[in-house]
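For this view, one protein chain was removed and the others were kept in their places.
In this document, chain identifiers A, B and C correspond to the written order of the chains, with residue numbering beginning at 1 in each.
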Amino acid sequence: MLNISLIGAGRIGKLHAHHLMENADCKIVYVADAFEENAIALAADTGAKVVSAEEAISAKDVDAVIIASPTDTHSHYSHLALDAGKAIFCEKPIDLDLSRAKKIADHVGETNLPYMLGFNRRFDPSFMRLKEQLPLLGKLEQVLIVSRDPSPPPVSYIEHSGGLFKDMMIHDLDIARWLLPEEPTEIFAVGDCLVDPEIATAGDIDTAMVTLKTKSGIQCQIINSRRAAYGYDQRIEAFGEAGILKADNPTETTTTFMGKDGATGDKIMHFFLERYADAYRLQLNAFVDSVVNGSPAATTVDDGVKALRLAEAAKESLDAGKLVTI
Amino acid sequence: MLNISLIGAGRIGKLHAHHLMENADCKIVYVADAFEENAIALAADTGAKVVSAEEAISAKDVDAVIIASPTDTHSHYSHLALDAGKAIFCEKPIDLDLSRAKKIADHVGETNLPYMLGFNRRFDPSFMRLKEQLPLLGKLEQVLIVSRDPSPPPVSYIEHSGGLFKDMMIHDLDIARWLLPEEPTEIFAVGDCLVDPEIATAGDIDTAMVTLKTKSGIQCQIINSRRAAYGYDQRIEAFGEAGILKADNPTETTTTFMGKDGATGDKIMHFFLERYADAYRLQLNAFVDSVVNGSPAATTVDDGVKALRLAEAAKESLDAGKLVTI
Amino acid sequence: MLNISLIGAGRIGKLHAHHLMENADCKIVYVADAFEENAIALAADTGAKVVSAEEAISAKDVDAVIIASPTDTHSHYSHLALDAGKAIFCEKPIDLDLSRAKKIADHVGETNLPYMLGFNRRFDPSFMRLKEQLPLLGKLEQVLIVSRDPSPPPVSYIEHSGGLFKDMMIHDLDIARWLLPEEPTEIFAVGDCLVDPEIATAGDIDTAMVTLKTKSGIQCQIINSRRAAYGYDQRIEAFGEAGILKADNPTETTTTFMGKDGATGDKIMHFFLERYADAYRLQLNAFVDSVVNGSPAATTVDDGVKALRLAEAAKESLDAGKLVTI
Partner (left out) sequence: MLNISLIGAGRIGKLHAHHLMENADCKIVYVADAFEENAIALAADTGAKVVSAEEAISAKDVDAVIIASPTDTHSHYSHLALDAGKAIFCEKPIDLDLSRAKKIADHVGETNLPYMLGFNRRFDPSFMRLKEQLPLLGKLEQVLIVSRDPSPPPVSYIEHSGGLFKDMMIHDLDIARWLLPEEPTEIFAVGDCLVDPEIATAGDIDTAMVTLKTKSGIQCQIINSRRAAYGYDQRIEAFGEAGILKADNPTETTTTFMGKDGATGDKIMHFFLERYADAYRLQLNAFVDSVVNGSPAATTVDDGVKALRLAEAAKESLDAGKLVTI
């Protein structure tokens, strides 16, 4: 039985709590949140005790810490939990600053403690199946990742988000690394503000295309937009010598209508809580499993550092208008 | 807060318990099962108390009873719970015997207590959407219901099942009634044992086609098989003057492969626990809502009686080789 | 080089002429039509000579006769062409009267001349592929044929059509026979006039469901409507122990749109000239090939007689409300 402290009782914190409660191998013992009423509400649901984040992390009877607090606290709580000798699950990104992220990675390396990063998309059943089936392709040659949000976050969020590459595309950069058999060594980016001029005013872009290349020449294309009228557009294509694998968007229902003007089908899932509902559950279970069984984390702190480095390189390429070597 | 007694702690009982626990408007107070260890295990998970079925039903602090015990006990527990003045959710079928089912219906009529029958498919999101969209068709003219199980139950089960029409097609007969704007008045059936000769030895069929007609001439076709190599085949088509609506089978993932021999896609959901996972959850919530808010049950005891009558008429048609008037 | 006389220069006659002109193994020598201007126009396009039907059939320099004239002339021209020793391609049906159709069959039997009947759907690439793949199913158990026209023909046509079963469903009855490994031995029909009351006034139905059974218990369902708002709905499903085969409707284009209300796709092909364009071409080529190479016709006069017998039995079942043995 893994005793867990949950730091952060907001939307994602609650979702994690829900999945932990269904997992017979663990128990939420402490909940902490800067907004105490959040912590109190979640404690009531879970039977956990409300304490400060510091207490939750250092508590003797706790084995693992889930960090689901705001991004700018990830680094601080990660160091605390590592110092306290706990297993850690931390929401992505580790930190918006690459050097601070690297410090966490170094700290994890020194302590050799389990540290799993919340790249939830790796646990999407369709994406997992695509990855499992990669051997069907023989040699992999081209990857296409389409990733569009239904609508942009508030500009107030964007201002502190680290920008599209670090905040949004970082998921796709991680998926690219996860699928490619070798690290990307070159990156090129175009990007513009086409959706909302206020995003440009905030110094960011909302529409981007990024090309990655690996040493042996494998090509990977990422297509991002902060807004898709039709919902949360999350697709992958992997192409190789023997064929192509595609993971398409699931729809809300399978019901279609055909009338005199053609066919109509249902909407795709609206956003990440619906689309990645299974992925979030499978991810937390994977974390608990890996700690309980001492197996390696599915997504490591190193994955976080490398995705962040690619995001920074994409920004550099966008500014310079040229291919950047990583 | 609705206090609930759960009669039956087997597979379906556990599933219902799971959904009731997630519903903030109710609480499982008592659990009963002929196999006490089942009841004890489920009580441990839910915090309920293990008692006898009779105690669970008559308990003063209980508002509603969920009957998820074997079919041949449905009638007895229904009468007890009606006598005790409880709201009732009963798994389908009410009873394999039409006259006993009618007695329950009469009893419900006398007491005017809430009684909901577990025709879970009415809560499938794709089927619900199809029903919602029926007005798009204008006048409805033809309905097609395909319903195949992945594999037949043991012959020992079939012997006491009431036969394919009452055990399996009863769901489809209910869906037909749910979709049609008027009651079926004529029925015709063909059926044979094509899958497993032991089913014939047990006096049953495993493959059937049934045609229903309503007074105004609307036609409905039901296609059943006890075995489908590709999984749980559950589809509806509704056709009318302005077009056609189709609810197709969902697949496990959206991932496809295309190679030199064409395309391959994922399997459809394997069986009812996967396919109707959402439907079971929505169904229990609908029951709790209807009792709490005093609104009518989505599927009444009368629906159960009428579906059973159609199932008996189908058998009569099969035996006589002619259209039977209901 | 096969020299051909074409009897009938209407819509279907012109279509056949077009395909014959592209076939290097044959040549249209004579064209005949009761409306001479039709014959003159088609002769101009094909380089053929306009003559009377009788002359076209008896001409010494002609090897084969294509009968694409009105249904009530098929029988007469068939006998003439058999007497003249010609190979014959005749549009379906042979005759609306079963006894007259049998006389043609007898005549064909006596002369042993090539006689192919125009059941074009057997040449649809998707249906052909479904038939080729039937072995994938292992034992075949259930067949479903959906066949709906976009809109009913004029009532003046319906009055002389022989009725829905002989005029429209005869194609589906032929497809059923083509797919089933043994002859249907029992048939049941329901039918009504739901589309246009004038069709009822003309003594016909426009909406029907027919169930066929073979000796070993294989079930086949045919669903017909004279009107489908969404176009020409022509689908087959074949189900067996190892899975299911489906041939769906092709669409005009593959283009789809997804917006805030879901997805929209293109219409299906509007009617038989579009949907079965390939089938008509492949059918005529098959006829020319079979005559040139002395191989058996793909669809024989016997196929026509048997489909007609099923159509009559369907009518008998509809009238009697019971299963009819063939």
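Methods note: a contact is a pair of C-beta atoms (placed from the backbone, for glycine too) under 8 Å apart; a residue touches a chain by one contact, two chains touch by 3 or more.
In this text the structure is predicted, and so the values were computed from the model without any measurement.
Residue-wise, the contact with the chain that is not shown comes from C:R129, picked out of C:R11, C:R129, C:H160 or C:K215.
Note on the undisplayed chain: of the listed residues A:S78, A:S161, A:T207 or A:Q283, the one touching it is A:T207. For the options A:F127, A:F165 or A:F239, the residue in contact with the chain missing from this view is A:F239. Checked against the full complex, the candidates A:F188, A:Y232 or A:F257 give a single residue touching the omitted chain, namely A:F188.
Taking the complete complex into account, residues 139, 141-142, 144, 146, 148, 186, 188, 190, 192-195, 207-209, 211, 213, 217-219, 221, 223, 225, 227-230, 233, 239, 241-244, 321-323 of subunit A touch the chain not shown. The missing chain lies against subunit B, touching residues 229-230, 251, 258-268.
Listed for subunit C, the residues touching the missing chain in the whole complex are 125-127, 129-130, 133, 136, 242-250, 252-260, 266.
Keep this in mind: only the chains that are shown with their structure count from here on.
Rounded to whole angstrom units, the spacing between the C-alpha centres of subunit B and subunit C is 42. In subunit C, the positions touching at least two other chains are 229-230.
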